[in-house]
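My structure is below; once you've seen it, I'll send some questions.
What you see is the complex with one protein chain gone and the rest in place.
Chain nomenclature is as follows: A and B, assigned in order of appearance, with residue numbering initiated at 1 for each chain independently.
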Amino acid sequence: MKVTIDGVQVELPAGTSAIDAVFHAGQDVPFFCAHSYLSPVGACRMCLIESGSPRKNPDGSFVMEGEGDAATPKIFWFPKPMASCTMQATEGMHIRTAATSDVVAKAQAGMMEFTLLNHPLDCPTCDKGGACELQDRAFEYGYGASRFGFDRRHADKHYPLSDFVILDQERCIHCKRCVRYFEEVPGQEVLDFIERGGHTFIDTEEGGLPTGFQGNITDICPVGALLDNVARFRGRNWEYDHTPTTCTLCPAGCSITADARNGRLERVVARENRDVNEAWICDAGRFGHVFASEARLTKPLIRVNGELVETGWDEAIAAIRAGLGGMNTADLALFLHADSTLEEGAALEALAALTGTNSVDHWPRYPAEVLSNATLNDIATADAVVVLGADLGAEAPIVELRVLEMLRGGILPPEYAHGTAIADLRLVERPARKPEKLAVIGSASRLSGNAGTFVEAANVDLLTLIRPDSEGARAALNLLNSAKNPVLILGADVLNGASAGAFATQLSDLVSRTGAKVMAIPAAANSRGLAHLNLVPRSGGQGYAAVNHTRAAFISRLDPVATGQRPSGFTIVHDTHLTATAQAADVVLPAVTNYEKRGTTVNVEGRLLPLQQAALNAGEAADLTRTLAALAEALGLRTRIRGLKSAQALLQTRLGVDVTDLPEAGAIRPLGPVYTAPTGQVHRPQLWTERMTLKPDSWKATWVDRIESLVENKWELPMAGSSLAGGDD
Amino acid sequence: MTATLTPPKPITSGKDPRFAPTLYAHVGQDQSWTLAYYRQHGGYQAVTRAFAIGNDAVIDEVKKSGLRGRGGAGFATGLKWSFMPLNDGKPHYIICNADESEPGSFKDRYLLSEDPHQLIEGMIIAAFAMRASVGYIYIRGEYVHAAERIWAAIHEARDAGLLGQNILGSGFDFQIHLHRGAGAYICGEETALMNSLEGLRANPRLKPPFPAAAGLYGLPTTINNVETFCAATQILKFGPDWHAGMGTEKSKGMKLFQISGPVARPGVYELPLGTTFRELIFDWAGGPLEEIKAVIPGGSSCPMLPYDDKTLDTPMDYEAIAAAGSMLGTGGVTLIPKADCIVNATWNMVRFYAHESCGKCTPCREGISSWMVRMYEKQVRGHGQPGDVQLILDMSENIGGRSFCALADACLGPVLSSIKLFREEYDALANTQTPLYGPRKRWKEA
Partner (left out) sequence: MTYFADKQPLVADIFSRYPGSPQGRRSALMPLLREVQNAHGYVSEPQMTEIAALCGTTATEVRSVMSFYSTYHTVPTGKYHLQVCSTLMCSLAGSDELWDHLVETLDVQPGEVSPDGRFSVQKVECLGSCGTAPMMQIADEGYYENVTPSKCARILAALHADAPPTPDNLVPVTVNAEGRQTLANGEMVGASIGGLSPLTGGTA
């Protein structure tokens, strides 16, 4: 299909919207209500263009203009400007933007004047300033002055929609993105316009927005009306260091931007990744970052006269050497958190080879490693999904969103020269949902409420599906059997019981019978990547479950004491905070969070995703790779792995991947065989952890419970009092 | 059975004796709203005839009759009906638009309350033609009395086997439900109406898809005005030629004209399209009671016309009024007295549209509902400034044709026409803060 924009002819696939035609051709129109992942509605009327099309004679030939060979199809222009976001470009269409049409330029300037009519002039104190679509577009397309001359609308400027999201009603330009987001993406009718005409405002009647995915509205609000309350007044957009990285709170591996200022992580926002999280992240990923800047360990600690005292790395190394003096290096167990990077895992594997220890483990993980072959886009575009034994809201929330996307048709917006389609005309408001395409077996969860078939069962395993003994389970199996592209999602309740042999047989049986692709949700952010390294107890060695029986242990970012296991021997803890385990340790080494690391993580799909280092103040904290090098020094061993580069070189030989060469959106690469071993304990996924404490001292005990209860009871979010601290904006 | 009935004796119009009222023939008669009365006066014969000639023939007859939608836009009804898919296996809906909210329009209210069976019969005919199994009558919430009459009539019809399964032995099944609105002018816009019926905010929807492809509940739907359905009943009763024989070349049939404002006999008059304003105002409505300066020809959104001989001699049909720079609209004619300030009168209409804006799109929500209304308030409160009129004109240019639906444009009808016709009144207010025609007492004994 050929379309001509401001005289430039481009070739486009059928179905392209006029706004995408314009951007594809390298031209520009302003827009506020359109959003790539939401239905186009044509409400803001900013994206006006002039358009015209050729017409055909009754005999099928074009109505021509001009003489002889110079004749071209005559373009019949629409008498008025049209909203390009809701108009489909058609063969032979001509489009004029403000660049070539005075009518369009005037129309857009006039529309901008209307948009700004009731908008307060508080850009200087607005958190959105510097990253505000309205501010930018007003510069480019506005008159520069308003002729309004009346009082602007006055409304509540500090109206909390929940503990996390605050609404400034005066700033709202009624683009309806937030309302459409809730209706179309998580499928919750919790926010809508109230009143009509010039009195319209948004509000919720649910006592607060539900925790889960609410924070996304702060990203998509084109003005500063919906703001992240955790980050509110923490900095101006141009003061932040923006670090594009990957969230490692769960194995979904969403692309995020970490915004830091003065060494503190102040805000996390979603970054588009068409394959993983599209444009969304969960609330834990967005708001649960506060721990990274609160009560951090910045220096090593050693125990002197029974007390932990701050010291330097050299002294800490000396203390380790003294503490382990006379012990066989093979007696030092090495345990790391399964959200550590591949690089860190490789470094630990290498060190274990040097020390000769058989007691190596990473946690959390499951006894068997089920490598998923379904991608997140496979889920979104599946025609049936069965979820077995998973609470996706706690295990991998974005997977839940992608399942919901499947229920509403799984339409993935196409890509053009400028990126993802701005207006995908196939997306419609209030899309019809097909709950019959989803079956959930397991405990009740947010997702089970959306399923056509829900079998409530406390104990589930693959046999529940293979030999169904209930109506619902039969229906679920049937769903898998009759679908063309079914996906089976397995969660903790199944995977905890996955003993190596039988489980694999059962699963391959099920897969071969139904043709389903499988997505097993790993226990932690990088469990799937670390499984390819030999980081499980070898014969004669002790696993993490036996941490209280080790003679000496090095524990990186795990807190066994908190779960009732007290390491028995000499203990070295590598952590970001003074955890219960750290408090009981002999030596504590300060660690960096995953926001401050470079490295590679592997998500639920097997997609290698890069971590980048945000500029946070962490004193002398070090990542695991460098910490292990120090440990090796203390042990009197020489390790080849001294930092990121050498670890990445090792990965190249170990796994056959060049992680320095990953596209920004990550890539799925084969990583070879996996190592499994019994775990000796059960993993209970919990998304919000104590580490996400908002105010470490006062909230510590209650915060996790509070979030858990918010997530579970979905709607009930007590609102913060209206006397929220607020600036003068 | 298939023969068309003999049309009633042509009487009434002094100008052209061929025309007789049919739509309003029974309005005001004792018990006219009952099934018994309706049957006695030839009721439900049109639908019998429709069943006999078959659904495609019904659409053909409506096409041949030249009937155009009476809801305001004047779209050819038969053509609209033919847009409905034929055998797509999906349920189809028809909706009667009884939201009548355009200021100056009040014809549908009497059709609904005084002759509900005429409407029901028209809807059965339309449903039969368009293979619809369910029809909704969306009646504005304030029409309580009319809703009760319709309610009762639906039940009468059901009990008599005129609605339900196998109507009159035709094998055709059709049900009608009443749905009451709750006070929102925008619900007259067909897609907003469908949202309202679905229990959503009554914002208009994107077109395409058009209702005939995906309307109510996403299924093929056709919406017509009350008068349109009633006219269909008469067309099936008396035949397409009878209908096509009335009116002008492109505007066929009888139309319910309403006249309000200071005239001797305000009311609804059923007259052939093409009747002149002069005949309506003088001959039928008994002439103005005071000096008039402007005529709103078809409901408040239609640009006003000057009250002069040219206007008075303009035939009231779609084309002639369009040529005069306005619209036939709903046929609601309003006379504006000379002694009333035109800015004040226009403010009243702008205030109406500002109040009724749905708030979805920027030009209407901000332009009309926030700004335009205050520009007018400013004038009538005596705070006008030089340049205000120019600003109103420029704002109008930025609103006109840019909004999502036609409501914003509707507001510009009175604005632009009144400025064009009575600029001196605007200028007086803007420049001297004093109206040329000051306030006066209007609330009086009859």
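Going forward, a contact is a pair of C-beta atoms (placed from the backbone, for glycine too) under 8 Å apart; a residue touches a chain by one contact, two chains touch by 3 or more.
Bear in mind that the values here come from a model prediction, so they are computed numbers and not experimental data.
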Contact with the hidden chain (one of B:E61, B:E102, B:D317 or B:D409): B:E102
Touching residue (missing chain; options B:T48, B:S170, B:T248 or B:N348): B:N348
Which residue of B:P220, B:G261 or B:G384 touches the chain not shown here: B:G261
Interface with the undisplayed chain - residues on chain A: 188-196, 203-206
Residues from chain B at the interface with the omitted partner, ascending: 8-9, 11-15, 20-21, 24-29, 91, 100-106, 108-110, 113-114, 140-145, 177-185, 196-202, 217-218, 258-262, 265-270, 278-279, 282-284, 286-288, 290-293, 300, 306-309, 312, 332, 334, 336-338, 340, 345, 348-349, 352, 355-356, 358, 441-446
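The criterion applied here is as follows: only the chains that are shown with their structure count from here on.
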Distance between the centres, which are taken as Cα means, of chain B and chain A, whole angstrom: 52
Residue ranges of chain A touching chain B (in the complex, touch as defined): 40-46, 48, 79-81, 83, 86, 106-107, 110-111, 113-115, 117-118, 147-148, 150, 153, 173-174, 176, 192-193, 195-200, 429-430, 432
For the chain B and chain A complex, residues of the former touching the latter: 184, 200-201, 205-206, 218, 354-367, 369-371, 374, 378, 391, 394-395, 397-404
